[in-house]
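A protein chain is absent from this complex, but the other protein chains hold their places.
Letters A, B and C name the chains as they come in the text, with residue numbers starting at 1 for each one.
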Amino acid sequence: MSIKVRYFASLKENIGRSEDNLEFFGLATVADVWRAANPDKVLPDNTLAAVNMDYVELNGVVNDGDEVAFFPPVTGG
Amino acid sequence: MSIKVRYFASLKENIGRSEDNLEFFGLATVADVWRAANPDKVLPDNTLAAVNMDYVELNGVVNDGDEVAFFPPVTGG
Amino acid sequence: MNIKIYAKPFDPWAEIQAYQHSAQDMAGKFGATSIFIGTMRDFNEGDDVKGMTLEHYPGMTEKQLAKIVAEASQQWPVIDVLVLHRVGDILPNEPIVLVAVWTSHRGDAFDASRYIMEALKSRAPFWKKELLKSQAERWLVKNTDGYLAGSS
Partner (left out) sequence: MNIKIYAKPFDPWAEIQAYQHSAQDMAGKFGATSIFIGTMRDFNEGDDVKGMTLEHYPGMTEKQLAKIVAEASQQWPVIDVLVLHRVGDILPNEPIVLVAVWTSHRGDAFDASRYIMEALKSRAPFWKKELLKSQAERWLVKNTDGYLAGSS
């Protein structure tokens, strides 16, 4: 299955990319997506995750075509 | 001593006057002012009183030249 | 800090904007503005309302409002406050009251503006008399409690 991964703000700067496109075989969680996209980088504490623009836990399962996003705590308003 | 009495809103309409000017000899409280100005009328429940534009209790003492006001609960805003 | 009683309709947006622009020392300093505007509705307690007359106690109104604003300024770090209130004949859809509070942080702006509105409702000497569509007139008897009952 195809997963699009997006990064925002300081996390995007730290990683040096704004997005990845990954292919998975079988079941994958949000945490798996991070590990596959960033094998040499531990997910920073407090990172938030969203699937298809809704907040999810890291053990949430992803499906083909999902957009998975990782970003630091929000600071709008 | 001279006391000016003012009435507002429904209380003014009920009494039929907007003000009174009274002369007192000796000590007088806000309640005394009402009784002198309206001898045949019990002070309606919930009536608020002010002396010189500050809220007071009915047992508050008045002084020469004071402006005493009686009015129903306020409904602004 | 400014408190004004208007006998004619006022434009709340023009008033706030003009006040904010005139208070030059505010520029760049405030991060939060909380504004409350009370507007006359065309119905109340189940009746159609045609208009309203707002009576006040000139002098005491200003004195009590200044006290309330001073109390709020003691409780929260307020940068500036604007309070406007209509009196006289008011038509539905016209603003009755405006409270604007400028602070550095949002919690203070919300708290202070709400405090001022609640205190104004219970202590500022204004009285509303409604003119119903039926031509009957009635004095409003009591302001409901916005804090506890969540109503105005």
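As a working rule, a residue touches a chain if its C-beta (ideal position, glycine included) is under 8 Å from a C-beta of that chain, and two chains touch if they have at least 3 such contacts.
All figures in this text were calculated on a predicted structure; none of them were measured in a lab.
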| said: Among the chains you can see, which ones touch the chain that has been omitted? | reply: A, C
| note | Among listed residues C:I16, C:M60, C:A119 or C:L140, the absent chain is touched only by C:I16
| message | Please identify which residue in C:E55, C:D80, C:D108 or C:E130 touches the non-displayed chain. | response | C:D108
| note | Where chain C meets the chain that is not shown, the residues are 13-14, 16-17, 27-43, 76, 92-93, 104-111, 113-114, 117, 144-147, 149-152
| So that we can see where the missing chain sits, which residues of chain A does it touch? | 6, 8-10, 50, 53-55, 69, 71-77
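Please note the rule applied: only the chains that are shown with their structure count from here on.
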| message | Just the number, please: Cα centre separation of chain A and chain B in whole Å. | response | 72
